[in-house]
Every structure is written in structure tokens, then in C-alpha cells.
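Note that this complex is displayed minus one protein chain, with the remaining chains in position.
Right after this comes subunit A.
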Amino acid sequence: MDDTQNRIDAAPLPGTIELARRSNLGVQLLHFMMLNYTMYRLAKSSH
């Protein structure tokens, strides 16, 4: 039985702090650098 839509309807929504974090330029710039480093490290260690 596909209850996906019920689960979506009951899923938690991101709070104000989380929404602000996702678009805050300073925080996102830091995350941008971290994501790039993580991806580079994963790619170099994979083969």
C-alpha cells in the first residue's frame, strides 16, 4: 500500500532557523567550501 502522500503530509517542515541557514550567504559560502572539499576528497579517494 502506497502511503507516501500521507507520510509527506505528516513530515516535519524546516524551522525558521533552518530556512535562514539555507539562504544565509555567509553560512552558505562556508558550506560551499566544505562541499567542494568533501567532493574533491571523495573523488580522489575513489580510484
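Operating definition for what follows: contacts are C-beta pairs under 8 Å (C-beta built on N, C-alpha and C of every residue); 3 or more make two chains touch, one makes a residue touch a chain; residues count from 1.
Please note the rule applied: contacts and distances are computed from a predicted model.
A.B. asks: Which one, "Fumarate reductase iron-sulfur subunit", "Na+/H+ antiporter subunit E", "(2Fe-2S)-binding protein" or "NAD(P)/FAD-dependent oxidoreductase", is the UniProt name for the chain you do not see?
C.D. replies: So, among "Fumarate reductase iron-sulfur subunit", "Na+/H+ antiporter subunit E", "(2Fe-2S)-binding protein" or "NAD(P)/FAD-dependent oxidoreductase", the name matching the hidden chain's UniProt entry is "NAD(P)/FAD-dependent oxidoreductase".
A.B. asks: Tell me where the left-out chain touches subunit A, residue by residue.
C.D. replies: Per the touch rule, subunit A residues meeting the hidden chain are 1-2, 4-5, 7-9, 11-14, 18, 21-23, 25, 27-32, 35-36, 38-40, 42-47.
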